[in-house]
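Heads up, one of the protein chains got dropped from this complex, but the rest are sitting where they should.
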Amino acid sequence: MRPTSVSNVQIPEGAAGLGKVNAMLTRRRLLISSLAAAGATAGPLTLASPFARAGAPGSANIRIEIDPEGLYNVQSISLIVSNVLGGYLLERLVYLDEKGEPKPWLAESWETSDDGKMITFKLKPGKTFHDGTPFNAEAVKFLFDTILDPNSASPSKGIIGPLEKVDAVDDMTVRFTFSKPFAPFLGLLGQSFFGFNSPTAVKAAGSAYARHPVGTGPFMFKSWTPGTEVVVVRNPNFKQFRPDAANQGLPYLDSITLRVMTEEGVVASALQTGELDVASLTADAMKPFDGDAGYVIITDKHAKNLMFMEFDYKKAPFSDLKFREAISYAIDRAGVLQAAFGGDGAVAQGPLSRGIPGYDDAVATQFGTPYDPAKAKAILDSLGWVSKDGGVRSKDGVPAHFTVRSYADGTTERGLAVIQANLAAVGIQVDVGTSDWGSFYPTLLKPDWDMDLNRWTWSDPSVMSQLFRSPGHRQLLPPNPAIDSALDAADGELDFKKRMQDVSDAQKAIIEDRLILPILTDWPITVTRKAVEGYHLDYLGYVYAGDLKIAAD
Amino acid sequence: MGRYLIRRLLLAAPVVVGILLITFLIKAAVPTDAVTAMYQGQMSEKDAAQAIAALQAKFHLDLPWYQQLLIYGRDLLHGDLGESIRLRRPVMDEIGFRYVNTLLLTGAALAIALVVGVTTGVVAAAKRNTWLDVTATAIGLFGISMPAFFFGLLLILVVSVWLKLLPVVPHGPIAILLPALSLGLIEAAPISRVTRTSMIDVLRRDYIRAARARGAGELSLILRHGLPNALLVVLTVVGLQIGNLLGGAFIIETIFSWHGIGELAVNSIKWRDFTLTQAIILVSALSYLFLNLAVDVLYAWLDPRVEIQA
Partner (left out) sequence: MSAALEDAPQFEAESRLAQFAARFLANHSAAFGGLILLLLIVCAAFAPLIAPHDPLAINPVMRLRPPSAEHWFGTDEVGRDLLSRIVYGCRYFLLICFVAASISASSGTLLGLIAGAGSPLADGLVMRLMDVMLAFPYILLVLVVVAILGPSLWTGMIAVGVAGIPGYARVVRAAVLTVRREDYVEGARVLGASRAQIMFGTVLPNVLSPLIVYLSFATPLAALLASALSFVGLGAQPPAPEWGAMLVNSRTFLFSAWWAVAAPGTALFFAIFGLNLLGNGLRDIIDPQS
């Protein structure tokens, strides 16, 4: 017997059961339509054209990749916060010139004590914060005290490790005291993490300060629509203390809108329609603009990043230098660069990138490994990893089957595809997997991975110490005297030239140990409309916001 | 009706508790938290430890899950949703405007879905088995076969890049148009089909035939008899789809940069910012329960034949 058909709409028998509904209405007012109408009320309709955002000559629209989590440099040193604060709002004691040497900015001069444990800065007079309060030694002290305070939970605290205390000797003199000589300090001072906030504003705003920063920079914070845009306006009382800025007076632009746009495809279109004046893009998205006279493409060849592979050194066979070396020969770095970044970057053979002072090209070339699968196979054979029929190798019954992990990103995923194929070609089978950073990085502390594909961005050679000084950033490195002593020397050597030599030695030691497989440095690309003038980046990658101008066309 | 409402509300309570329970159990199972997610890789383990300890104490992340649940429950009763770990500001500040945005988008999408769906359903039923019907059905099937983000991207491509009708990132109220269209056109398909079916069903009834024989116009029959009944059934469908619309819009929100709850939900997991996640779960669950109740009540009120068992 056929049951009565259940309506094709599955009526939700709600919690109490509304009973069977099988009748139809005879007479009812139509309320559904009014319901629908009620649901559709939007905000007040304005008549402004949605296209009206194309930049008027006094203002620029610049893309930022994600919404900053908060604009307080003490709490956040992420790339996006760093860019916004460092380029437009905050200034620092020093800047780095084109060779990477620290030069005076808000500081007039400085002196290091004989034992290297104290640095005394003299500040340049005449600088004020956006809220009118004066910039002085107290402001400097305030920043560093806040960073050093454990209650701030500041990620900058670890960066300036040996710093013990900061004293305001007088209104324009500050003294830093360290527990031991710390060579990276001056270079690090140029970073936005050590830009100055008005102590008055910080104290007044409390936890809300991150929503309204007050600095000394060429632009002042005006508004922040979360998830959408940050607007900054010209600082009318700005004094340019930086000699390497092209514009030594007030900024040309009235205002700048930093527009949050996460979708790459959308960004390229926005540039084309004029909704954006400046945007960072990937090499693939940049192609439509290549050769177009209406746009200027700026490639940062001083990029300070490195994509590299590392190993779980506690596990065989990765504890064996020769095995790591074999893998190093097997990887087609140019291929990875092509797939991951469209060829936009440089192959890396050393543990530093070209943009970092102390990068030693000679060392890298001499001791690095070119792409040579035949050599890789020979080394593997000699180690006892053999394959019977040209398939996956094995040794003592253990097949060469490993995992490579990475963080989830289009670039790593494409890079991993190439690496997987390269290793398969020499008889090593790898499974690749990515997960988001919050999952990926902590799991490296556990022993269930073999190799990973990682990337750092840093401006100082001390990155090597952070990563490779045993026990290493993942607690996996055995002590290595050659590497450790070179790194310690580099960190403690305050003389710039001598330090560069130590850095070179450290590079050599790390490369020879095949500690990591450097793969590539990618070059960030920025595309600007032709009407934008004066867009250039300093050594650390911050934009000279005061130099920006939009030509009226 | 009053007793029914009270009963429904009481039955909702264990559901909410169950959801909170699951939330905190899940939190206990996830291997890392916002603090470690934020600082990993930015400083050495030794230096991170201090910062992590301070923040963990502040957000009670060092307590066992049931204790965290109790503290959260207590705070909830005071109206305190907590502070976002990553953003360091009250959760309410972040969720407030996003919830409104999601409601706006859902409302607009629903409006489009209803208008398009009901109209095409009526037309298809009235012109049954003609090419109009077939076309409407085909379009309906189209709509439910299209992956949401593919459709959204295509819309941007066609409307903003090829036809240049809208800027790629519109400002102001017009910004709701494309995302609402994406969501709404897809949702229109089941509504259309349901309208058509129940229309056909009604129009076949004996008393309709009788009315037709007496000379009543087709249009008036459709509007006075077919439509109200169809709309009732549509209401049911809408009730079922509410969950999809509210929570599942995260893809649309991400593609169109529409800053709603869905976008935040995805990000909160990425950041392991559990105070945000907890609040979103709570808000979503309550919305769902409330809307379901509203649909049921509306349904009962509109249809005199439905008994409410209190």
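To keep things simple, chains are lettered A and B as they appear, and every chain counts its residues starting from 1.
Throughout what follows, contacts are C-beta pairs under 8 Å (C-beta built on N, C-alpha and C of every residue); 3 or more make two chains touch, one makes a residue touch a chain.
None of these values were measured; they are calculated from a predicted model.
Asks: For the chain not shown, which residue from A:Thr112, A:Gln420, A:Thr457 or A:Gln501 touches it across the whole complex?
Replies: Missing-chain contact among the listed residues: A:Gln420.
Asks: Among the options B:Thr120, B:Thr197 or B:Thr275, which residue touches the chain absent from this view?
Replies: Checking the options B:Thr120, B:Thr197 or B:Thr275, the one contacting the hidden chain is B:Thr197.
Asks: From the listed residues A:Ser82, A:Thr257, A:Asn305 or A:Gln338, report the one that touches the chain absent from this view.
Replies: With A:Ser82, A:Thr257, A:Asn305 or A:Gln338 as choices, the missing chain is touched by A:Gln338.
Asks: One chain is left out of this view; which of B:Tyr66, B:Phe149 or B:Trp301 touches it in the full complex?
Replies: B:Phe149
Asks: In the full complex, which residues of chain A touch the absent chain?
Replies: Listed in rising order, the touching residues are 1-8, 10-13, 15, 20, 263-265, 268-269, 282, 284-285, 287-288, 335-336, 338-339, 342, 408, 410, 413-414, 416-418, 420-421, 432-436, 438-439.
Asks: Name, in rising order, the residues on chain B that touch the hidden chain in the full complex.
Replies: 11, 14-15, 18-19, 22, 26, 29-31, 137, 141-142, 144-150, 153-154, 156-157, 161, 197, 201, 243, 246-248, 250-251, 254, 262, 265-266, 269, 272, 277, 280-281, 284-285, 288-289
In this section, only the chains that are shown with their structure count from here on.
Asks: Between chain A and chain B, tell me the centre distance in angstrom, where each centre is the average of that chain's C-alpha atoms.
Replies: Inter-chain centre distance comes to 35 Å.
Asks: Please give the residue numbers of chain B that touch chain A in the complex, ascending.
Replies: Residues of chain B touching chain A: 4, 7-8, 11-12, 31-32, 36-48, 50-52, 54-55, 86-89, 94, 97, 104, 106-108, 110-111, 114-115, 153, 156, 160-161, 164, 166-176, 194, 197-198, 202, 205, 224-225, 227-229, 231-237, 239-240, 254-255, 257, 259, 263, 270-272, 292-293, 296, 298-300, 302-310.
Asks: For chain A, which residues are in contact with chain B within the complex?
Replies: Residues of chain A touching chain B: 7-12, 14-19, 21-28, 30-33, 35-46, 48, 50-53, 69-70, 75, 77, 150-151, 153-155, 157-159, 161, 207-208, 210-211, 226-228, 259-263, 265-266, 269-270, 272-273, 275, 436-439, 441-443, 466, 473, 475.
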